[in-house]
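The complex is shown incomplete by one protein chain, all other protein chains being positioned as in the whole.
Letters A, B, C and D name the chains as they come in the text, with residue numbers starting at 1 for each one.
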Amino acid sequence: MAHKIGIVDTTFARVDMAKYALEVLMEHVPNLDVVRYTVPGVKDLPAAVKKLIDDGCEAVMTFGWVGPALIDKYCYLTMGIGLTMLQALTGKHVIDVTVHEDEAVDEKGLRSIAIDRAKKHALNLVRILLYGGKGLIPHAGKGLRQGVPDVGPIE
Amino acid sequence: MAHKIGIVDTTFARVDMAKYALEVLMEHVPNLDVVRYTVPGVKDLPAAVKKLIDDGCEAVMTFGWVGPALIDKYCYLTMGIGLTMLQALTGKHVIDVTVHEDEAVDEKGLRSIAIDRAKKHALNLVRILLYGGKGLIPHAGKGLRQGVPDVGPIE
Amino acid sequence: MAHKIGIVDTTFARVDMAKYALEVLMEHVPNLDVVRYTVPGVKDLPAAVKKLIDDGCEAVMTFGWVGPALIDKYCYLTMGIGLTMLQALTGKHVIDVTVHEDEAVDEKGLRSIAIDRAKKHALNLVRILLYGGKGLIPHAGKGLRQGVPDVGPIE
Amino acid sequence: MAHKIGIVDTTFARVDMAKYALEVLMEHVPNLDVVRYTVPGVKDLPAAVKKLIDDGCEAVMTFGWVGPALIDKYCYLTMGIGLTMLQALTGKHVIDVTVHEDEAVDEKGLRSIAIDRAKKHALNLVRILLYGGKGLIPHAGKGLRQGVPDVGPIE
Partner (left out) sequence: MAHKIGIVDTTFARVDMAKYALEVLMEHVPNLDVVRYTVPGVKDLPAAVKKLIDDGCEAVMTFGWVGPALIDKYCYLTMGIGLTMLQALTGKHVIDVTVHEDEAVDEKGLRSIAIDRAKKHALNLVRILLYGGKGLIPHAGKGLRQGVPDVGPIE
């Protein structure tokens, strides 16, 4: 069975995260049908996600990039509320991969976080696409992280 | 009468809280029908909750885990708005069990909070499932807490 | 004419505020039909309020209790957004009586605030139930307060 | 043509701002049909606004008053989200006149801000009622302020 998904990213981001996510998705999901949509910044993601859901996508991945100032964080919050509202209204997963510029001390660190987070969340989406809500149960409570190493469960 | 409920947890969490909640639920509710769904992190909970409500669950328990940084708290706020929106739109209870990593000074403390909170909120859900809105009236204003000891009413 | 209203409170609260509000409501509104519903904490209020509105209540009073930490305030914000959303969608009043644990220096002070606020807001609801939007016009801009003494208008 | 509008204010406010706004509205709009509704505080505005929109008002003015504490600001945020949601769902203007108690150093200053803001926003509503979205185009980007003197455009 073919899976149709949406990929929405921004021109604001400094790493082409969608490329790395698509590599993982296409490696693991046969007959993947991808619709890609690029917007200026995170505040523009909700419109694109809504268009792709209306266009028949069963899930959407979003790739955001957020600056260090308080007002940047408010934009992130606004975006988050829009994406969570879409989830609540449609029941479609919107797996968000966002990098914050204050997460690392230099560009190399940011790039590393961005690529790791994009790949790992792509794998999360693979499991949900192929196995539904049961796909990630074996990993529940395991302290998995994206962008940084897993911390593991507290035994 | 059978009760169908949803359980949604994350791979980000470091304790398998759902396990402890399920023990309590299954002990007290005969013919319990449970649908479990695991997502990556708290921002992904609303889509899963919506799917389970649409699938016929009369209530859902969610289990979140949130880091100590401001941006983690914004993710928590986003999740909270999504879950409250689902409650407002559907009238279904979404009993949320979330642990914040800055609630305790060490892993042992976090684990203790997580298990206690999961069990006590499972018992809250039991009372609502069996007796509706009247099930918790005897405890109204009693200063009950989850994760830490009850503080009691102010007489 | 009978008035049907909802009362939703929590087991988290440390004062049975609903009791004091109900005394005021029943004293002033003939044929009052009250449906009471108790939930664990403020995050659970929106589901109960929605159930009671769907059940035919023309207005709902909610009684919350909120801790002093930032994350407690975020829960309050989440609750507030849920209740305001219900108002915006249904046009039903949801008169909220919430006490914050950092409003007073000791338990006696908190209890005093809680009881005063519950009674005064119950009287506000009485005026709205009996006289609609005109019931409070004589008090518009008068600097009324609940939980603490009125401050009066600025002349 | 008659214009029907709503006026919603609070008993919490310390100045009867609606009175000043109504003077301006009635002076400039022939056949103005006003429905006034008073609620306890800003958190109660959304229900009243929804009732008045459902009652046929083409626009609503709201008058809020907000204390200086963080939790007061969260109530303001909650109110703002409710009113913006109503705008987004109905396409009706909800012109909000809110005074924050920390905007001035004394009561005289607060009263002055309140009256000026109410009158100027009433005039804004007049222009929208009479000329629609074109009524304020001549003032676009002109640095107009309400409650304080205009700052003017940056040339």
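Everything below uses one rule, namely that contacts are C-beta pairs under 8 Å (C-beta built on N, C-alpha and C of every residue); 3 or more make two chains touch, one makes a residue touch a chain.
Keep in mind the model is a prediction, meaning the values are calculated, not measured.
Taking the full assembly into account, the omitted chain touches A, D.
Contact residues of chain A toward the unshown chain are 8-19, 35-40, 43-44, 46-52, 54, 63, 70-71, 74-75, 77-79, 81-82, 85-86, 89, 107-108, 110-111.
The omitted chain makes contact with chain D at the following residues, 73, 76-77, 80-81, 83-85, 87-96, 100, 121, 124, 128, 132-137, 139-146, 151-154.
Keep in mind that, in the parts below, only the chains that are shown with their structure count from here on.
Chain C maps onto chain D through a rotation of 70°, based on Cα atoms and reported in steps of 5. The geometric centre of chain A is 40 Å away from that of chain D, both derived from CA atoms.
Chain C has its Cα centroid 25 Å from the Cα centroid of chain B.
Residue positions of chain B with contacts to 2 or more other chains are 77, 81, 85, 89.
The complete set of chain-chain contacts reads A-B, B-C, C-D.
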